[in-house]
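Note that one protein chain is taken out, while the other chains of the complex remain in position.
Here is chain A:
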C-alpha cells in the first residue's frame, strides 16, 4: 500500500476548481490507476475524500462526488465486495437529492448500475430504491443537456440490465419516463430518449390504452423529425431519429387508433417532408398492424392516397405514395375484406369513362395503379383481368379501325408487363395454368385479337402503302412493348400461338431494317428483340429458338452483309443480339470474320480504298467487343486461333502484303492480332507462332544470316540495302504476335539444332534499322524470357562499346527503341535496366549528340514510366513487378534534380523530369511534395517557353493540382506559396493550350481556401493576373476567372 502522502495530492488537484482541465484529467487517471492496480484501496480513497464529499462548499462537494463517480467508471472491471458496493450505492442514491453535485452522482450511479455480476453488482433492492428516489428527486427536464444525456443512459441501463426490477414497477415506470422525456429538443438526447422509451415499452407486452394515448401525445410532437438548424453538427441524423420514432410506433398495434388518423392528416399538409414521412410511416405501420386493425381505416387511407397519387406531386412523393399503395393493396385486400378493392374499382370506373388524351398525368397514375394491383398476387391479377382486361382489349381492338384509343393501349401494356413479372417470380407457374379462371386463361382467350391489333399498329408504321392508319410513334412504342411482353412469357405459359410468335418477330425485325435508326422506337425495338432472344435461348423448346434465328438473326446478318444498314448501327444490333448467348455471338463472329477477309481482299487486291474505314471499324469491333465478350463468357481460344491463322494465310499473298499498310489498316490488324493471340491458350499460341514463323522464313527477302551478326557489325547494318515494304509489313505483324504471347509459350528457333535466338536476332536487326514494332516485340521477349540473356547482352553491348561513336545510333527511332527495351527490363525488375537508363540520362543531360537525340531520350522516360495499350501490359502477358514505377521514380528523381542545375539544355532535363513526375503514381509524388515542388515549378516555367512542351506543361500542372488537393501537399504549397503563385499566375496567360489556362485558374481558386494569414500578401498579384484573364479569348477561361476573382475577393470575410 502506498503512503497517503503520495496520492492525496492528486485528489486535492482534482477537487481544486482553479486547475486546468488537463491537470484534472491527469490526476483522475493517476488515482484510478492506483486503485486498479490495488496500490491504494477504494476504501482508503473514500476515507481520505470524506471531507470533500460532505463539505458544505458546493463547488468542492460537487468536484469530490464527480471524482468518486469517475473513479468508479474507470474500475468497472475490478471486482468489488458486497459491502463496498452496498455502501457506495447507498451513498449515491442518498445524493440524488443534492442537485448541486448531481453530475458526479449520476456518473457514479451509472457506473454502479452497469457493473457486471462477476465483478460484484448492485442488489435488486437497491435498484428499486434507486429508481424510486430518482423519479422523486431528479427533475430531468430542468437539467442541462449533458446531464439529461446521463439520466437517459442511466434509465436505459435500468430497463435493459435490471429488467426484472424494472418490470415490477409496472406501468408507472413508463409514465415516469414519459414525463422525463417530454419536450426534449436536443437531437443527441432525443435519440437516447427514444431508445429509452423503446426499451421501457418492450418490458411490458400490453399497457393500458391510456399509456399508449399519452405516449402518442408526447411522441407525435416530433413528427416529422425536422431540424431547424441543419443537421451537420449533430451526432444523431434526421433519418436515424425518424427511424427509431417509427419503430416505437410499430412496436405495438395499440398505437393504431392514434397514429393512423394522425398520419393521414399530416399527409394532407403542404409540407413535403411531412408528406414523405407520413407515407413512409404509413407503409411500415400498415404491414405491422395487419389487415384486422387497418380495416377501419381502409376508406380514409384510400382517399388520402388517391389525392397524392392523382395530383401532381414531387417525384419522390409520388414514388413513396405508390409504394405505400402497394403495401396497402397486399395487406388490406383479403378474401373476406373487399372494401379497399371496391374503392379502387370505383375510382378506376369513374376514370375509365372519362379519360382523355390531354390528361396525361391522370392516365399515368391510373397505369401505375393497374400495374401495382396486377403484380401483387395471382388472385388480384385475375380479378383485374376479369373486371377490366376484356373491356380494355375490346375498346383497343375496336379503335384500331378508326382513331386509336391510345389510353387503352397504355393501360394494357402496364397490366401485361406486371403479369409477366408475376409469372416470372412465381416458382410454380403450373398452378396458375391449372386454374380454369385464372388471368392466364383470360389472357389466352384475348391474345389472338390483341396481338392482331397490335401487329396491325406496328405494321402500319413500317409499310408505306397503308395510308389509312396514321399512327404516332409513342403508340407504336407502346405496342412494341406489349408484343415484347407477349413473346417473353416463360415457356409452357405462353399466351400466344406459335404463328403469332412468328408474326411478332417478323414485324419487329422489319422495324429494325426499315425504320429511321435515330429514333427511340428503333432502339427499344432492338432491346425488345434482345429480350425475346434471351428467353428463346433459355427455353428447352427449340422451335422458338430456331424461328428466332431464321427471322431475326439471319435477317440482321444479311442486312449487315449487304450493308443495307449503316455500319455502326448494324454492329450495335449484332452485338446486342450476340449477347443473348454464346453460340449466337459465335454466329455473329463468323460473319464478321468473313466480311473482314472480304474487305481485306477488296482494299489490298482491288485497290478499293473506300472500304478501308469500314475495315478498320470492323477490326476494332471484332477485337474490342466480340472477342472480349467471348473471352469473358468462356473459352475463346480455338476460335481466336483459327482466325489468326486465317489472317496469316492471307499474308502469303505478296500483293496483299504490299498494300496492307495503307490508311492505317496494318495498325488495326496488328491490334486485332495481339488480341487474338493474347486470349489463346499456350498451345494455340504455339500453333500461331509456328505458322507465322514459317511464313517469315519463307517470305522475308533479306538473308537470315544477317540477323545473327547484325549488332556486331553496324557498318554492314547501315550499308545493306533498305528492307522492302513487304518485309516490314510482315515483320510488323509477326511482332504483334510476339508482343502478345504469354511468357510460357516457347519461341520458335530457325532450325531445330540452333539455339532459340532467332526471334530476338530478327527483331534486333530490324530494331537497329529503326523499325518500331520490332523494338516493341524485342522488349516484350526480353521482358518475358529472363533466361534469354543473349538478346539482352547483344543490346547492351551496343551501348557499352565504342560503337556508340557511330552517329547512326542516335536517331530518334533507335533511342525510342532502347527506351522500350529499358521498359521491358524495368517492369521485370532486372538490374540491367540501369545501363539503358544511364544511357538515356547521359544523352538527355549532356546533349552531346544534338538536341534531337536529347529530346528523344527525355521522351524515352515517358515510355518507360507510362502505360501503353499496345504492348508490355497486363493484357498482353507482360511480367510486371509490383511498385516498379515507385522504385524507378525514387531512383530517377534525385539524379534529375541534381542535373537540372548543371545540364547543358535545361529544357530537356525538365522535360524528362516532367515525364517522370507525371507518370509516377500521384501518391508517391505527394509523399515527396516538399522535395520536388520547387523543381516542378521551375520545370513548368522552363517548359512553358516552347509550344512543343505543352502536353508536359499540362501534365505537370495536373500533378501540381493533385498536390494542392492533398492535405499534406497543401503544407508544402503554403511553404512555397510565392513561387507556386508566381508559376500559376504566369500560366494564366499561357498562350498555347486553353486547358492549361483553365486549370491554372482553378488551382488559384482552390488556393483561396488556404489560411488567410498566409495568402493575403499574394492577393494583389493574383487579382492582377486573374483580371487579365477576364479578357481571355475563350469563354471557359473567362468564366473560370470570374469565379476565381470572386473567391479571392471574398476571402477576407
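Basically, a contact is a pair of C-beta atoms (placed from the backbone, for glycine too) under 8 Å apart; a residue touches a chain by one contact, two chains touch by 3 or more; residues count from 1.
Here, contacts and distances are computed from a predicted model.
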Task: Per UniProt, the name of the complex member that is left out, chosen from "MIP18 family protein", "Serine palmitoyltransferase 1", "glutathione transferase" or "Very-long-chain (3R)-3-hydroxyacyl-CoA dehydratase" - done: "MIP18 family protein"
Task: Contact residue for the chain not shown (choose from A:33, A:868 or A:1046) - done: A:1046
Task: Residues belonging to chain A that touch the chain removed from view - done: 950-951, 954, 993-995, 1005-1006, 1008-1009, 1027-1028, 1030-1031, 1033-1036, 1038, 1042-1043, 1045-1047, 1049-1050
